[in-house]
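Note that this complex is displayed minus one protein chain, with the remaining chains in position.
On to subunit A.
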Amino acid sequence: MRIQPLILAMAALGLAGCANDPAPNEQLRLSEQALEQAKAVGATEQVPELKLAEDKLARAKSNLATEDHRDARMRAEQAELDARLAEARVLTHKSEEQLELLQSRVKRLRKQLEVQP
């Protein structure tokens, strides 16, 4: 019974040890790709999620430089999804604009057809 707390403590230490995983180079590459993709469809810093992604990626890189691999991985993972969300939001926004434009055109056409003798 006396050993139980010890085991717990060791397990906790062990977990902490495990956390120091290998450098998340691949994840950083993915995150950067997602960020580029978001910018390619027209996301700017006006999109809050893109700003988040950029900040997190920058922090992930500095974490990588100080060999804080666990934090680097987590931030890069979050940055990737932030960027993907930014991209999706921009695309949705664009489709909404297109939809509105089409709706007004169709409306105008219908009006013209009504006055047509």
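The rule we apply is simple: a residue touches a chain if its C-beta (ideal position, glycine included) is under 8 Å from a C-beta of that chain, and two chains touch if they have at least 3 such contacts; residues count from 1.
Following the convention adopted for this analysis, contacts and distances are computed from a predicted model.
Of "Protein-export membrane protein SecF", "Putative solute:sodium symporter small subunit", "OmpA family protein" or "Multiple sugar transport system ATP-binding protein", only "OmpA family protein" is the UniProt protein name of the chain excluded from the display. Across the entire complex, the residue among A:21, A:55 or A:96 in touch with the chain not shown is A:96.
Mapped onto subunit A, the footprint of the missing chain covers residues 1-2, 4-5, 8, 12, 15, 74, 77-78, 81-82, 84-85, 88-89, 91-92, 95-96, 98-99, 102-103, 105-106, 109-110, 112-113, 116-117.
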